[in-house]
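The complex is shown incomplete by one protein chain, all other protein chains being positioned as in the whole.
Going in written order, the chains are labelled A and B, and every chain counts its residues from 1.
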Amino acid sequence: MILFLALACGGPDPVTKPPGHTEEPTVLPEVSVIGWGSVEEPPDPPTHTRQLKRMTVAQVRDSMERITDGISWGDERDSDWDVYAETLGVADYQLRVETDRSPSVMFQKFLDDAAGATCAGWIEMEDSQFHSIDDSSSLEKADVRTNIAGLRWKIQGKSRDSVDSIIDDYETLFVKVHQRTDSTDIAWTTVCVAMFTHPDFFMY
Amino acid sequence: MKTNRRDFLRIATASAVLPSLGILPSILHAATPTITDRYFVFAYFSGGWDALLALDPRDPDIFTPAAVSTTGIQPAYDRLRGLEDEDYLDNSTVDGMTFGPYIGDLADPIIGHANKLALIRGMTMEAVAHQVARRHVLTGIRPAGTAVRGSSVATLLAYLLGESEPIPNLVAGLSSFNIGHPLWASGLPASSIDDLYKALSPSETDLMENQRDALEAFFAKQAGQASTQLEKDIYGNRNIARALIESDLAGYFNVDSGDDEMLALRERFGVDSGTTGDGGYMALMAAQALTKGISRCVTIKAADGLDSHQGGAWEADHGPSMREGFNAISALATHLEDTPFGDEPGDNWLNHTTIMCFSEFGRGAELNANGGRDHNLINAMMMLGGGIKGGQVLGATTDLGMMASPMDLATGTVSPMGELVGNNHIARTLLHSIGIEEDVGDFRANPITALLEDA
Partner (left out) sequence: MRPWMLWPMALLLLGAGGTWVDASSQDLHGYVRALSLDIRGVVPTEAELETIEAAGEVDESILDAWLSSPEFEATVIAQHRDRFWNELEVNLLNKRRVFKRDNIWFNNNRSRYTRLQPQSHCGDFAADVDELNRPNSWITNEDGSIAEGHVMVAPYWDPDTPIEVCAFDAQLVEVSAAGVDCATEEAHEEQDCGCGPGLQWCMANTVEGAMEVAISTDLNERVRHMLATGAGYGSLFDGDTMFLNGQSTHFFRYIAPFETDDYESPLPIESLPDMDFFDESWVEVMLEEHHDGVLTAPGWLLRHQTNRGRANRFYSAFLCSEFVPPETGFTGLGSTVVPSPNLQLREGCLGCHARLEPWAAYWARWGEASTTFRSAEEFPAFSAECETCASTGLECSDFCEDNYIVETGHADELPYVGWYGPYAFLAEDKSEHPDLGPLGWVAKAEETGLIGQCAVQQAADWLLNADANPAQIDDWTASFQVDDDYRAMVKRIVMSSPYWGGAL
């Protein structure tokens, strides 16, 4: 009788603790405090120095605006970089939780668009710092190469003392466009677009 | 410099390199489809759909509130806003194929396509976290954590079939993956038809022809000097971007053009009436991409906002959002059916396009404490179109807790000797449908031959 009453009055302590399981669980994996992840530890990787990566859309946008003293791509209200953000793989933290930083087809297409608009605006801007030479219409080889070096320095952050062979290629580009259009402004705009759309700008 | 399709291929693939490592790409490279006139639409319903509301309903007169404790199933149709009793179940024109209240136009007796649908019920997923589950269904291979271990199935199919198309693999509204396949098979992302139009159009401040030619010659020289894979990929993608602009494809996606064809498309896809939501634009984009010979595989987001843990969201929004997506797919199927394919009289695009409707996982058979539904491993999927044996239901969930039932892959019937079907099976089936019988995608699952017309 007393035992029955004791059983009948038993039950969980109403104060704090929930009841434990009445049966042992069939399988409960061991939980180690260290290494709670269930992915196996990979073997030690070799030491790598910093690997190049592509600028994010925000970095491209802000860098182009800094380089060109504020020329932006898009209208006054919205940067086109923001308009196309989703297509460019910018994370929205809903469907896409990682930003795409690949030098993708879309990225390069819109970068080309932005470079065209930005370079055209920059060269025409009042008090523009586009040129590194006094006479922007000069066709003298030395002036052209100095200006190229100056643009590389401004846009791509390359040393002005660099003797990279690509400077020859930019010079060829400038000369070719000038020959076809008879305009140094158009030629320099083309060089500007080439530099902004070259991986030397957007990879770092 | 205008580019025809043949030139496009030369330009675009000039810098594309097949990887030298890995077994997978080598096997895939050796695989030859026997069916090459097949196209694919992957229609994603985002957030985890509730199968009880469309693809796998239950009779509320049997699965009553009082029976929940014994059945573990709670349709709760009476909580759904704006529905009457007679709306709860949609019996369709196919015997045994009953849908829930939000199947929309797909099951309409006049404009619907029930006789072309194959429903797969009782699928098992392997994740109930959105990112992981989404990547699993897109690739057909379980990710390692959130890291994918294979290309999207769309990428595989584009690689196998899409070499002639300017945009073999168009992906709208979600991610795409390419591991070890050529650049040109990668998904070209466009979050909307407007963005795609802009991406295919020269910019308003584009360079003059003289400038552009000289610039491209400059980059051709840089590409020729590329010595690392990264550089080659960069210049390869650049070439593809240029080639796309020069291919004059943009006009097909200018939804605001006002021309007669586009106005008719807008009406057909319900973009102005609002019956298809954003899915209507996506379906329109898919239709154009396929029927204008632009893409081989198109992945679209047909519906959004289905992650309804909250009761209010489930009661008011989940069903209507799903229905908009199904309406969009129905419009797509109708359009493809009405569009002639090739020279064979009576042949149409729907005969050659496999449309797959999916969500990353299902939702619980019982409501949660908030009156909504939480994520669930048990799921359903739907296919229609080219290669699919329509008018059938494959597999089933149980009437106790809506658990998965093993399926005989050859017959589609429930069988204790069968297998539990998952994303891997679906991926394998899609490759099988174009005549690739070997498991070149390493899905480690058998194809569901019952799904296919010519298995």
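Just so we're on the same page, a residue touches a chain if its C-beta (ideal position, glycine included) is under 8 Å from a C-beta of that chain, and two chains touch if they have at least 3 such contacts.
What you see is a predicted model, and the numbers here were worked out from it, not measured in a lab.
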Displayed chains contacted by the hidden chain, counting the whole assembly: A, B
Contact set of chain A toward the excluded chain (per top definition): 11-22, 25-29, 31, 33-34, 36-39, 44-53, 55-56, 58-59, 62-63, 66-67, 91-94, 97-99, 129, 153-154, 157-159, 161-164, 200, 203-204
Missing-partner contacts on chain B, residue numbers: 68-72, 82, 124, 126-127, 129, 132, 142, 144-146, 227-228, 230, 305, 307, 309-310, 312-313, 316-317, 368-370, 372, 374, 377-378, 398, 400-401, 403-406, 420, 422
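One rule holds for everything that comes next: only the chains that are shown with their structure count from here on.
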Intercentroid distance (Cα basis), chain B paired with chain A, Å: 29
Chain B residues touching chain A - in the complex, by the definition given at the top: 46, 131, 144-145, 173-175, 186, 188-192, 195-196, 198-199, 203-208, 210-211, 214-215, 217-219, 221-222, 230-231, 233-234, 237-238, 240-241, 244-245, 301
Residue ranges of chain A in contact with chain B within the complex: 39, 52, 84, 86-87, 89, 95-97, 100, 103-110, 112-113, 116-117, 120, 166, 169-170, 172-173, 176-177, 180-181, 186, 189-190, 193-194, 197-199, 203
